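A single protein chain has been omitted from the complex, and every remaining protein chain is retained in its original position.
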Amino acid sequence: MNAPVLMFALPLLTAFLLPVIDRLSGLAGRWIGPLVLVGNLLLGALAWPHLQDAPLVLAMGGFRPPLGIVFYVDRMAMLFAMGVALGVLLLWPAWAQDKDRVRISTLTMVLVTATTGLALSGDLFNLFVCYELAAISSYGLAAAGGSAAAGAATLRYMVISSFGSALMLIGIALVYQATGTLNLAQLAVLSDALAGPQGLIAFIFILLGAGVKAELFPVNAWVPEVYGAAAQRVAGILAGIVSKLALLIIVRLLVLVFRQPEAQQILLVLGVLGVITGELAAWRAQDLTRMLACSSIGQLGVMFVAFSIPGPAGVFAGLAVALHHMLVKPALFLLAERWGGALTRLPGAAQKSPLAAACFVLLALSLVGIPPLPGFWAKFLVVTAALGQGTPAYAGAVAVILAAAVIEASYLARVAAHLYRRVTQPLSANRQTRAAVTVATCASAALVSATLWLAPLGNSLQVTAAQAADRDSYIHNVFPQGVQP
Amino acid sequence: MTPLDALLALSLVTLLLTLSCRHQVWCGVLTTLLYGVQLMALLFMSTSIHYGVPVPSGVHFNVLGFEMHWAMTPLAWFFALITLGAAVASSWYASTSWGRHYAATGGSPGLLQVALACNVVSMLLLLCSADLLGLFISWELVSWASFLLMASAGGAAVRHALHYLVYAVAGGMAVLAGIALVYVATGSLSFDAFVASLSGLSAGRLWLLLLLFGGGFAVKMGLLPLHLWQARAYADTPGPGSAFLGAISSRMGLFGILLVLVQLAGLARFAGLVLPLTPFTALDLLAWVAAFTIILPTFTALRQTDARRLLAWHGIGQGGYMLLGVVMGDALGSAGGLMHVFNHATYQAALFFSVSAVVYRTGTSDLDQLGGLVTRMPISFTAMLIGIIGLAGLPPMNGFVSKWLIYQSLIREGHPLLFIAAVIGTLGTILSVYKLIHNMFLGQLRVEHEHIREAPWSMTLPMILLSAVVFATGYLPGLVLRWIAPVQRELGLPVLDYTLGGYQSTAGSLDMIWVVTSMLGGFAIGAVLFYAGGRARRVHQLDNYAGGHFLDAATRYQYSYNFYPALTRLAAPLYRDSFQWLESALVSMLQLASAGAQGIYRSVHPSLYLLAAAVIAWLVWGGGH
Partner (left out) sequence: MTPDIGQVLFCGSFGLVIIGIFGIVLTNHLVRIVLSIALLETGANLLLVMSGYRPGAAAPILVDGTVPASMVDPVPQALVLTAIVIGVAVQAFMMVLVLRVHTAYGTLDIREIRTLLERDITHAAGVPLPVSPDEPLAQPHTVLHRGAQ
């Protein structure tokens, strides 16, 4: 069963062959990227039935763990790998480009490779390498377009990201020094060696490193500027997809390796701070793209709070919020591509394209958490799981999340009111953005169908979360005969 | 397919009809008929409800392990009756003439009908919900449907609707927090689990639940201090929309309070819950919140110069009477409070219709720009007259019965201060509604209004019907009290011994038939004396002489501006807009925090982060050892 490895290898191969293919045939160069992504989706669909009973453990090159690198493909990993393929396919940034098409396609394929690796990998250093690959390709995508603003914003992003990567490397060094291994399963077995202060510091460093992409509180200062200066599709990919995969690193580490309560407390505090600052910053934003950027900081804060809850309930709640955000945020960024810019330029948009405005309202309602849309159920899961812990810290976090929902409703309703204001001469939309609206409409339709089929989706997700949170079966799957030191 | 399923299906069909309809006139007529059919379907269930047997729905869902089902209880039936009655009247009013006029002035009557249908569907779902999850989902739907109705006019109304929305979502989140706490304690969201979880709760937790649920529902109801959004939002809603909202929309909050705090939790539990360091209990707190809700908005209404704002402020104030009556917890008070919901809906709708008719004809609702319309719009005047007598709570209208019941209950339960508060509220109401009718209909007719005719029949017929209901239920209050008795039984409150003319019990009696008949007899004698005397002569209003001049139509003699100068001057030091100030202070704090957050993402120097990281690391290290 090699499909998951192909999901990693094919985009990588395509990325490096793209310039050659494009030189030979322009048409092939334009379409090979999306085709490979469709191929990834099919491979994932092929592999999905095999994951129902037990996760797949694939040793790269036949080298057995802990010395070799292993791909651990459980349901959560495959879900995110397919999510990456689908998301990048729908947000494919190179449709409209002409002069930079090849470069942007190549960078996107590298990004897909890296994020698929983040989802599937079972080795800590492999995660680091894939994280760096994702970072570099995202630098390239963010700075594409040649404008000075994009360059400056990307520079700021790179400084923070390099700082984070160095911290992550130090954290990995500390982990290796304490345990002598980098395989996640063996680290799980040896996690007692990381239960002390050295382990906590290692966790904090890795958290800050991975948290740059996951828009964790102190290291997310780059978010509004980069999302404001880069193309909206790139912003959608970064906010919707890459951030979740970076979050996945932290989730795996929390579940398997760093099980001390201080680690969860730190994640909780940083998550709450992210919620507060993100939503408050979005409240006063004057342009749509930065408002959505700060809003995604807030939503990721909610995910951090959810994942800081120990046990399968926390993973379930976090997964629900993450998948919901992965569906809604890219669609919102696509609509921002159509309308993007100052809020004062929005009036008349509903007259020009009522379908797009209705989609925006639906997506915004789900983001705030209005029943019966899926966003409400995700938030309800987080609230009940957090309140179930019974500590004042979690109760405070719940109060913050609910207050943030009120603020979110306030500014999103303000945007909707701008959209529906009637003007005598509505601004005409860019012809190329019509595809964006189509994708947003599909996302809204997916949201509505998720509402209708909520019960089976919820049960399936609960099984996925239980499997992901099961530490012992992870160890047992990677080392069926027990661990060799 | 139970009768409840039929009712819900009918309301969904109405919603679909409003969404797909193109031809405005037939739309309005059809939707009105459909609401009428829904009302009949509701009345079809009345026998079962009268015996206290709830009508279940055949539909139920199981989502993520939570059961959702619906049932029509007597409480739900009572509120649903008012909802559908208001819907029929509003839809009737909004069809044909008013709709055409509204479309001509740039509005969208189709959107209004859609919003109205959304409101009806979501309210029915709320009223019939039989578990906490369904309650919350339909509560949010009701909030957003109200927002749609308020914002449908566009323009300035959207700003007030957004203001409402912030309050509504905050209230919804409070209710969600309460529901989540219940779920965490019991693992289930059914009403039985909620009741079971309450028995072992500590005082602190019970206060938390009271604040969360009570606060969340109080936002919708407009209880102090959460009332600031209501007047402007309701006043700016187009004509029949504001009538519907004023009649029943805020009472959904009262329904929530009745369901969760009175029926499920029980008033006795809150009577034992003491406010720390004071002799007051939670019930006293609720009663005084209601009392202040009666007094302050009523006197704010007194100062309004816009007719619709005046009525909207009265809507807030009358909600206080309803809560006050229910909180008393005895047969008289609770019957009075519940009957007040019905009564208020009838005369509030009649008043809003009357004011909208005047707006339709004259184009303004500013009380300083109107006057003397009684000669041109007599039917609207009569409707308003009956409405304000009801609102003021004077015989022979139905408002008198509910207020009488509440006064009796306050005195018998031994709350003299609350009784005085209620009476002060009535005094303010009487003064305020006299100002309304005088400035609008009495006094001098303006030159530009000489040509005005009465509103068309599609608008006056609902008015007449509602006025007739106001008078009829004032004459025979037993008709309404008959529906209230099963509600009292369901809520666990003592049941009133009602008769057709009122009530008769050991706690006193009231017989409106006798009261109204003697009043009408007195009027009849007076009328006979007046008309048989023959000394009266019909004179033109301006055929008069004042200050050395003959009056002429071009000069304004109408006394309307600054109607109660002495009272306004006396009350001015008390009305410092404290609640407004509090709200704007909170908003400023939020803006400051928001600017700070934006600053963090824009220009905070990384060295501050390092300092914070060092502090945290030191704390962690210290905590680890």
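A and B label the chains in the order they appear, each numbered from 1.
Everything that follows uses one rule, which is that contacts are C-beta pairs under 8 Å (C-beta built on N, C-alpha and C of every residue); 3 or more make two chains touch, one makes a residue touch a chain.
Being a predicted model, the structure only gives us computed values, none of them experimental.
Only one of A:A28, A:A45, A:A166 or A:A445 touches the absent chain when the whole complex is considered: A:A166.
Annotation: of A:A28, A:A54, A:A149 or A:A445, A:A149 touches the absent chain (contact as defined above).
The residue from A:G211, A:G228 or A:G314 that touches the chain not shown here is A:G228.
Across the entire complex, the residue among A:G26, A:G341 or A:G396 in touch with the chain not shown is A:G341. Although one chain is not shown, part of subunit A still touches it, namely residues 125, 128-129, 132, 135-136, 139-140, 143, 146-149, 151-156, 158-159, 162-163, 165-167, 169-170, 172-174, 176-177, 180, 182, 225, 228-229, 286-290, 340-345.
One rule holds for everything that comes next: only the chains that are shown with their structure count from here on.
Looking at the complex, you find that subunit A touches subunit B at residues 196-197, 200-201, 204, 218, 220-221, 223-225, 262, 266, 276-278, 280-281, 283-285, 294, 365, 368, 370-372, 376-377, 380, 383-384, 387-388, 390, 398-399, 402-403, 405-407, 409-410, 413-414, 417, 420-422, 454-455, 458-459.
Listing the residues of subunit B that touch subunit A in their complex gives 62-64, 136-137, 140-141, 144, 147, 151, 154, 158, 161-162, 165-166, 169-170, 173-174, 176-177, 180-181, 183-184, 590-591, 593-598, 600-602, 604, 609, 612-613, 616-617, 620-621, 623-625.
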